[in-house]
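Removed from the display is one protein chain of the complex; every other protein chain stays in position.
The letters A, B and C name the chains in turn, as written, and every chain counts its residues from 1.
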Amino acid sequence: MEDVQNHRDSRNVALDHAGVSDLRYPIIVLDRGHQVQHTVANVSMSVGLPEEFKGTHMSRFIEVLNEHRGELTMRTLPALLHDLRRRLHAKTARVEIVFPYFLERAAPVSGATALMDYECSFVGESVNGTDDFVLGVKVPVTSLCPCSKAISDYGAHNQRGYITIQTRGVMQPEGSNSFVWIEELVGIAEGAASAPVYPLLKRPDERFVTMQAYDRPVFVEDMVREVALSLQRDPRVAWFHVRAVNQESIHNHSAFAQIAWTRGIPTVLTDAAITTSAGEVVA
Amino acid sequence: MEDVQNHRDSRNVALDHAGVSDLRYPIIVLDRGHQVQHTVANVSMSVGLPEEFKGTHMSRFIEVLNEHRGELTMRTLPALLHDLRRRLHAKTARVEIVFPYFLERAAPVSGATALMDYECSFVGESVNGTDDFVLGVKVPVTSLCPCSKAISDYGAHNQRGYITIQTRGVMQPEGSNSFVWIEELVGIAEGAASAPVYPLLKRPDERFVTMQAYDRPVFVEDMVREVALSLQRDPRVAWFHVRAVNQESIHNHSAFAQIAWTRGIPTVLTDAAITTSAGEVVA
Amino acid sequence: MEDVQNHRDSRNVALDHAGVSDLRYPIIVLDRGHQVQHTVANVSMSVGLPEEFKGTHMSRFIEVLNEHRGELTMRTLPALLHDLRRRLHAKTARVEIVFPYFLERAAPVSGATALMDYECSFVGESVNGTDDFVLGVKVPVTSLCPCSKAISDYGAHNQRGYITIQTRGVMQPEGSNSFVWIEELVGIAEGAASAPVYPLLKRPDERFVTMQAYDRPVFVEDMVREVALSLQRDPRVAWFHVRAVNQESIHNHSAFAQIAWTRGIPTVLTDAAITTSAGEVVA
Partner (left out) sequence: MEDVQNHRDSRNVALDHAGVSDLRYPIIVLDRGHQVQHTVANVSMSVGLPEEFKGTHMSRFIEVLNEHRGELTMRTLPALLHDLRRRLHAKTARVEIVFPYFLERAAPVSGATALMDYECSFVGESVNGTDDFVLGVKVPVTSLCPCSKAISDYGAHNQRGYITIQTRGVMQPEGSNSFVWIEELVGIAEGAASAPVYPLLKRPDERFVTMQAYDRPVFVEDMVREVALSLQRDPRVAWFHVRAVNQESIHNHSAFAQIAWTRGIPTVLTDAAITTSAGEVVA
């Protein structure tokens, strides 16, 4: 049976990426306490296509992902990228994974617990034997407007906001990244906001977060700056991208602020934007 | 050339709807001051398919819509439905249109103006010569939580909410519906909320709406009830469906309340749900 | 601490629904082989609010869901609804759950296997002690146009389509519904299409499904009719709603067909539409 993809191509155009996207797959991730967590990911996988080949073999991406479905984490991504390169005879490979991650959160006064979802992402790229990874997390928070508080006799408009952090760890001697945990990034984001967002709040908790937010007014600009300062102080972080978006309660549009920063350490992966069209864009 | 759609079907299954959906088209609507407004709609059009025909002729829906693109309003929908029935030899026809509608809004203190978008919808159905129409509008508002205000020493969580109203007018002797204007529904929704949402607010305006919201705390339940009372008092309204959703600022999920009501006047159209998959569901 | 929700309301407007929506939660469902499957759901839960109460207690919905997170299936929904009614002192309760469900599918020639996602939904409502349930599944398929095949010398346009089936089972003497399995509905939908859609196809498989689709051309109307006939013949089915949508490969809009049918058995739940705004509408 003819292998059309394997035909010789004479147009002299090498492609940055050829692969599959918008693929939903169940995956297992590890949380900080090394517990297994089952979730469902939106996956994009691609390889660089040399100019001499007409096409890539799309079915092999699914085969490789299926073989890896036992576990998919920042620690296992290098093996997945390696397998993609080997099976598709490619010099470069890229994987983007977006998934909801759940943490049990206790309300601040009553201690009542329930699960809270955080949209997370892994982006990994392997280029000529060097790998690079970016971890992302989108943290919902409460933000209360400093301007509204300052100019009003009482009250202050507040709203749900989302702080999206993407970080790249410093490369370790043994080849791994010194990445920060999702749980740490959640904490950093919440520490930069007026108040955390919880899945379950009883009345004493609602009283607590209402006053906490009023006591800690922040603009989107403040949230981004506070996260940036925290990450710059962390020697494990080689690069980050932070974006805060407020679903303004007094408007039908959003306010946002954004920063990218690098410690000056050379990297392989230059574009950390998530392009899986079915998932929301993380950065 | 063979007309496969026209083939006789022997399965004895008549279909409620066969047609096109997820169609984007520029349309012209009229606002209350009879000014022309250009906007872009997501359109679904269908006809009932008798059991004896294999298929409907999908291209004719586009032809009919294209001929009507000069104007598409509650007043011209009957002609569109009539044309669909005639061109497709059908006893029933249905049209669903979702579109952003813009109103110039003045800030409450400074009077500064800009345009504000409201997602609106028309649903029309024609069954054996009787037509029925539903007008829908989704109004963004500010809601401030009465519980949070009552139990806290200061502040109160608030957020952007959306009140979606769908109404069916009382049938008039001349065959038209006595519908309510989009502008009136916007006013009813805003009157039921803690404060309206504006496109442009200068600092004196922000101070005004901050305190206005603190002075008028409402639950989603309150917003739905206030809208319901307003519409029940309006003799032009034969039926309504109201849904309020709050993008809770202290949670990562929404709170909602909902009511359907009828004045007891028989209607043709029993399902007012919008099913155009590209647009958001209005009710 | 004041309980504002518990205040007496004098407006005399009872609400159909008051609750939470757009909530993401990890759940466990059972597949036909009684294996446990972990997935992530978008959840909406509500109760009817009597006219005398100002508001419902939203946090209790999360508490009830959290207690049930060990398993959430058509068999455990009655207990969830019962708990909601009891904890919220309500006469009616409603739950809508949308989740991706995965089945291992073998390619038709090579037998190569991988997981395939199907968007499923449970809708349950409890009214005065009587419960009612609707199961939904959205099945991706290949459809090849009979008209295009008939009028062309070679080739025929084809595309991905989605057949969404919602069914209500006949009530059993012991109080449970005689529902059909998700796996059965997937089979019924695929049997009505030109060819199934697979997660992983090697070249001999691609050859097989290409020719299978060309040999079985169907309109959206045909797919809906074939599914309707299968379900009408099944004595377990009391009611169904079927919608087929084709992502037309020759247009930038969709073609669709739709039917609702009842065996004439009285039901509690009159509206099976999914309204969780974060999920796609199932019907």
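By our rule, a contact is a pair of C-beta atoms (placed from the backbone, for glycine too) under 8 Å apart; a residue touches a chain by one contact, two chains touch by 3 or more.
The structure displayed is predicted, hence computed values, not measured ones.
Engineer: Of the residues listed, A:D31, A:E71, A:E184 or A:E221, which one is in contact with the missing chain?
Structural biologist: Within the whole complex, the residue contacting the unshown chain is A:E221.
Engineer: Just the residue numbers, please: which parts of subunit C touch the chain that's not shown?
Structural biologist: So the residues of subunit C touching the missing chain come out as 116-117, 140, 142, 144-145, 147-148, 151-160, 195, 197-199, 201, 203, 206-207, 209-211, 213-214, 247-253.
Engineer: Contacts of subunit A with the missing chain: which residues?
Structural biologist: Residues of subunit A in touch with the missing chain: 1-2, 4-5, 9, 11, 13, 15-24, 44, 46, 49, 54-56, 58, 146-147, 150-151, 219-222, 224-226, 228-229, 243, 245, 252-260, 271, 273, 275, 277, 280-281, 283.
Engineer: Considering the whole complex rather than only what is displayed, give the residues of subunit B touching the chain that is not shown.
Structural biologist: Counting only subunit B, the missing chain is touched by 1, 3, 24-26, 37-40, 59, 62-63, 65-66, 69, 100, 102, 112-115, 117, 199-204, 207.
Here is the rule we go by: only the chains that are shown with their structure count from here on.
Engineer: What chain sits nearest the middle when you go by CA atom centres?
Structural biologist: It is chain C that sits nearest the middle.
Engineer: Do subunit A and subunit C, two copies of one chain sequence, contact each other through the same residue numbers, with over half in common, or through different ones?
Structural biologist: Looking at both copies, the contact residues mostly coincide.
Engineer: What's the chain with its C-alpha centre farthest out from subunit A?
Structural biologist: The most distant chain relative to subunit A turns out to be B.
Engineer: Distance from the CA centroid of subunit A to that of subunit B, rounded to the nearest Å?
Structural biologist: For subunit A versus subunit B, the centre distance works out to 36 Å.
Engineer: Round to the nearest whole Å and give the separation of the Cα centres of subunit B and subunit C.
Structural biologist: Their C-alpha centroids are separated by 25 Å.
Engineer: Which integer distance in Å separates the CA centroid of subunit A from that of subunit C?
Structural biologist: So the centre of subunit A lies 30 Å away from the centre of subunit C.
Engineer: Considering subunit C alone, which of its residues make contact with at least two other chains?
Structural biologist: Each of 1, 24 in subunit C touches at least two other chains.
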